[in-house]
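Before I ask anything, here is the structure I am working with.
A single protein chain has been removed from this complex, and every other one stays in its place.
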Amino acid sequence: MSTQTPDTDSETEQPSSTSPQERRMAEKQARKEQREADEAAAANEIQGETVELKVFRYDPEIEGKEEPRFDSFTVPFEKGMTVLDALIYARDEYDSSLTFRHSCRQAVCGSDAFFVNGRQRLGCQTQIADLDGPVRVEPLPHQEVVKDLVVEMDHFYDQMESVDPFFDPDETPDDELEEQRQDRENREKVKLSTRCIWCGACMSSCNIAAGDNKYLGPAAINKAYRFYMDEREGENKRQERLEIIEAEHGVWRCQTQFSCTNVCPKDIPLTEHIQELKREAVKQNLKFW
Amino acid sequence: MYEHDVIVVGGGGAGLRAAIAAHEEGADVAIVTKLHPVRSHTGAAEGGINAALQDGDSWEDHAYDTMKGSDYLGDAPAVDTFAQDAPEEVIQLEHWGMPFSREEDGTVSQRPFGGLSFPRTTYAGAETGHHMLHTLYEQVVKRGIEVYDEWYVSQVAVTDEDDPNERDCHGVVAWDVQSGEIAGFRARDGVILATGGLGQAFDHTTNAVANTGDGVAIAYRAGVPMEDMEMIQFHPTTLPSTGVLISEGVRGEGGILYNSEGERFMFEYGYATNDGELASRDVVARAELTEVQEGRGVEDEYVYLDMRHLGEERITDRLENILHLARDFEGVDGLEEPMPVKPGQHYAMGGIEVNEHGETCIDGLYAAGECACVSLHGGNRLGGNALPELLVFGARAGRHAAGADMPEPKIETGPEPDAEREDLGVPVGEPGAKEAAADGGAVENPASDPKAVVEATAETERERIETLLEREDGVNHADVRADLQESMTENVNVFREEENLKQALRDIQDARERYQDVYVADKSRTFNTDLQHTIETRNLLDVAEAITMGALAREEFRGAHWRKEHQERKDDEYLKHTLVSWNDGEPELWYRPVILEGDEQTYEPKVRSY
Amino acid sequence: MAQRYSSFSSGSTAWLLQRITAAFLVVVLAFHFFNLHFVTHAYEIEFAGSQARMQNVGYFVTMILFLLTATFHGVNGVYNALVNQGIDGVQKRIAQVVLGAAALLLVVQGIRVANTLAGF
């Protein structure tokens, strides 16, 4: 066979004016039309994979919602979809009265801790693909429900604020531009504890916190840990902090259930911190003997 | 009615810093915020806080970098003040216990950042904003400053003088999300708006769902001009499904961008033959979109950011949080697959026009943080410059509002009768504004008694909300919002063309018409987010319109603002800010010259190349 | 401060004692079970055998300690469990009194039994 004939034929068969660029544009156009057609079809009937959501509903003011119930929503599934995405879809497309807190969509604001398929999780941090359907979304247990998935957070905030959650050194450098030194080990020590986003998941998962309203709870104790362990604070404040930590409803109430540690979306070793403070309290008190 | 000396609207970095400053001046301060302070979007910032702290660095250099970064659309007095105050503010944070990353000797670490001539970015791991926000909130708790959380501010109470420059602000009207109660908040000394960003005007953004530009729209309708609204920063690497930011660190470590054909397009198509993936944000963002527009995008939507070749060890060591982000928010394992990314709205350089003390043209009304525009970032914000802005100008606004003695400001504010005006030739503003006095603007307040002004404003707000709730049928705000976001992303994105911008303005007009029939399906008074979002959508319409108006007026390429028909910076024509005034429902666009004479140096516009 | 050192007080002492008694009980309880079910079988126990064991001073002392630690540990444990359930005020006071009395009763009666068995 001659080597001269080869593919030229087939090449000329293609309209020679088509550059790869134009071909792609044409393809893009075709894909766009396909997508639009799909969307139009989807408007009537959801095609493809769907997720079934069962969402807790309650509103003290609205007839028919005073008695808590579960509503089902069928939402089209997309790769990468989170529980929060699905809730937003359900709200915007089906029922605009569906109520839940959310803001950042990236696990930093701590607004959207829900009870999803039997576990406290952040809606925005939970991939639907990782869950078994139907996905059951309830408000955080052990907290009063305000409406739908919104729970009363005041108690949680009160506990957080009861541990003097602020840096309070005995003295700071006089010079406005002089910093306090902190060695790296000490920063590492408190690092994990500073990651808390106040989502309340831990508190909701702890059975002791559920029974004993005065219990500080894992998040607040962790906050106390963050400052107690910070070497930049002085001896006096340390002593004050110890008193808060070892009060009757402080660390002693923890029964090492570990559920707080299990659910914390920021992977803070809460139980470990609580235990460390218990030992610290014992150590400090033994010194008095 | 609630009463305090200073009312701070917003509990993000700027609001908290302002409240602390006012409290230190001895004022009785309250923070009114629609989210609990720790939920604010300041917590999302990852990178760092710039300040000239070390020997060998100077505030002048920081100011110079900032001005250059702004593409000479910053005002020198703002830039200088900022660079001078930043070090003290950062050390102040340190004194408040912020867990900064440290050097061996125990001092605060600083790292290099894009556009900076010196490594002056302080940081706390990959979650600087989180730590800054929490440290500030802790100090607020320590001082016992009152916080009204989950109270949505929907109006400022302003006297009804014709000229906005003559108006006085006496407080705000807010609404308790939990109970539905609508109440006036009288501010004896001042109201400080610190409501953050407006990313929700776009459908793809790194901003939070709560970033709806409320403060900007509220101040705007009360008569304060919006400045440089067209200057919107887009970040090149955000996850397509949620807009979560993938930090520059990935590209810094050697991450590579590919298109759907597997080509390393930054080089192959000549977008940045030297720097490749590490070119500046706007260059990379435009390159990505060009790829997608020319049909080489994956699913016609995004491109790939690949870091697999860096090896598991290096990735887990330096980029571990990126693995989590890709996993949690996109369902992608960065060790196994490339990560999908596309450009997303990131930051608004423009906002409520204020001077160095955070004052607007309305007496007693201040603004600070992302919602404000002191003209610090001009055409483009440098990474790590927003957080110190919150501190510097938050503190200054707080102090001034509480009555501290401060020098005469050098920056002017407020509508000017003789300013150069622009007619865009496209209808904008509130449909039917001519006939009816526009809603939301200065309420008719014959009374001059401050409390009566607040009460009257609260009353109009009650009526407005009543009307929204009573309507049994109509348009759902979510549809209006979705259409608006879509049009903004389509037309007022990284690429801006005259025809598209005009289209966007027409779409906004259309949306405004539809919004007049909006109704709230949820009739409950308890935690009615449907109502809240409906009101927010209104604010988005106003800010989106101003963004587009500015973009249409500015016929040049400066900073983040790129115009297809005008591919170069025009210093002789456009060394000026665009301002949009509400003008009781008939928005007007006008200009004010940029101030380039600073304390120490007069900045000479130079070509911005790195 | 003094209150902290009572066995019913919250705080580190009770917590620590609960752990120390636990550590002690591990050994003694295991020994006790082993001794009375495997070495001597429970169904073979007779007064004489018990008496013989009790007359060994070491054994007697161990059993008394066993009684004291187990009582403290058990009663303090129950009290903790109740506080964990959130009892407060009067309820808590009642729990303290009742549990205290029960503990006392148990210890007194236990010692009397031990004495009888030992033949004192």
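Order of writing sets the chain letters: A, B and C. Residues in each chain are counted from 1.
Assume contacts are C-beta pairs under 8 Å (C-beta built on N, C-alpha and C of every residue); 3 or more make two chains touch, one makes a residue touch a chain.
Everything below uses one rule, namely that contacts and distances are computed from a predicted model.
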- Item | Omitted chain, identified by the protein name its UniProt record gives, among "Succinate dehydrogenase subunit C", "(2Fe-2S)-binding protein", "Cation:proton antiporter" or "Hydrogenase/sulfur reductase subunit alpha" | "Succinate dehydrogenase subunit C"
- Message: Tell me which of A:Asp130, A:Glu144 or A:Asp158 is the one touching the absent chain.
- Response: A:Glu144
- Note on the structure: The missing chain sits against chain A at residues 58, 60, 66, 68, 118-119, 141-142, 144-147, 152, 154, 207, 210, 255-259, 261-262, 269, 271-272, 275-276, 278-279
- Name every residue on chain C in touch with the hidden partner chain. 19, 22-23, 25-26, 29-30, 33, 37-38, 41-43, 45-48, 50, 67, 70-71, 74-75, 77-78, 81, 102, 106, 109-110, 112-113, 116-117
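Please note the rule applied: only the chains that are shown with their structure count from here on.
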- What is the identifier of the chain with the smallest separation between its Cα mean and the overall Cα mean? A
- Highest contact-pair count belongs to which two chains? A-B
- Sort the other chains by how far their Cα centres are from that of chain A and give me the top one. C
- Message: Report the inter-centroid distance (CA atoms only) between chain A and chain C in whole Å.
- Response: 46
- Which residues does chain A have that touch at least 2 chains other than itself? none
- Message: Please output the residues of chain B touching chain A within their complex, sorted ascending.
- Response: 35-36, 38-41, 43-44, 53, 87-88, 91-92, 94-97, 99-102, 104-108, 124-125, 127, 129-131, 134-135, 138-139, 141-142, 178, 208-210, 239-245, 294-296, 300, 325, 328-332, 476-478, 482, 520-530
- Message: Per the contact definition, I'd like the list of chain A residues that touch chain C in the complex.
- Response: 208, 211-215, 246-250, 252-253, 255, 278, 281-282, 284-285
- Item | chain A contact footprint on chain C (complex, rising order) | 4, 9-16, 80, 83-86, 88
